[in-house]
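One protein chain omitted, others in place.
What follows is chain A.
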Amino acid sequence: MPEIRVTEVSHAFGDGPARRLVLRDVDVTLTEHRVGIVGANGSGKSTFVRLLNGLVHPDSGTVTIDGRDTVRDGREVRRRVGFCFTDPDAQIVMPTVAEDIAFGLRRRGLSKDEVRARTAAALTAYGLDGHADHPAHLLSGGQKQLLALASVLVTEPDLLVLDEPTTLLDLRNAEMVRRLVDGLAQQVVLVTHHLDLLDGFDRVLVFDEGRIVHDGSPAHAVAAYRTLVAR
């Protein structure tokens, strides 16, 4: 598994009186296969995971993935870190399903035949077989999220970051995404409010007001999170 090393990171948004410290001295190293992140709205979870592929540059401190700095080697890091967002609509770039999966491959300069073969394999692997030429906007929410995931995974990242991938989905579609994530060989960092998604995870971080306030097994972390909320 890649080594995610976050060292003494603080980050604020806004200037002057509107300035808000969103991450405070976050210091953590993640090497586990499955890492979950929970915490209240606005506690800094999304900001934290956006650090991992250089979408957010830390005000102070450093973030490295296997020794590569996310700011200095941003390009290399983004090649190795796949990212899946909450809103599947905003992640789909091309009008049809197969074209969207092929998009990332074409950008990597693969031959036409290789793009075609890998796209076909991905369509099968992610259960989008009958939908190759379907317009992406006519898919269900769950299928859209599967497509977004397929389009990221087809480029074979070493680490997959998911920021609330099931928030907009119903139970059945969320289950579809959970099964897919469960079967992944690569390292996964998952932010979620659906606590049952974290069953079987190796490590769960609990965020509160920009700090990691608990770090441990899913059962302990969920208990800690519940106490935090009840406080």
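Quick notes
Note that a contact is a pair of C-beta atoms (placed from the backbone, for glycine too) under 8 Å apart; a residue touches a chain by one contact, two chains touch by 3 or more; residues count from 1.
Operating definition for what follows: contacts and distances are computed from a predicted model.
Name of the non-displayed chain as stated in its UniProt record, restricted to "Protein-methionine-sulfoxide reductase catalytic subunit MsrP", "Cobalt ABC transporter", "Acyl-CoA dehydrogenase" or "cysteine desulfurase": "Cobalt ABC transporter". Across the entire complex, the residue among A:1, A:21, A:40 or A:55 in touch with the chain not shown is A:55. Contact with the chain not shown here comes from a single listed residue; of A:25, A:66 or A:87, that residue is A:87.
The omitted chain makes contact with chain A at the following residues, 53, 55, 74-75, 78-79, 82-83, 85, 87, 89-96, 99, 102-104, 106-107, 133, 135-137, 151-152.
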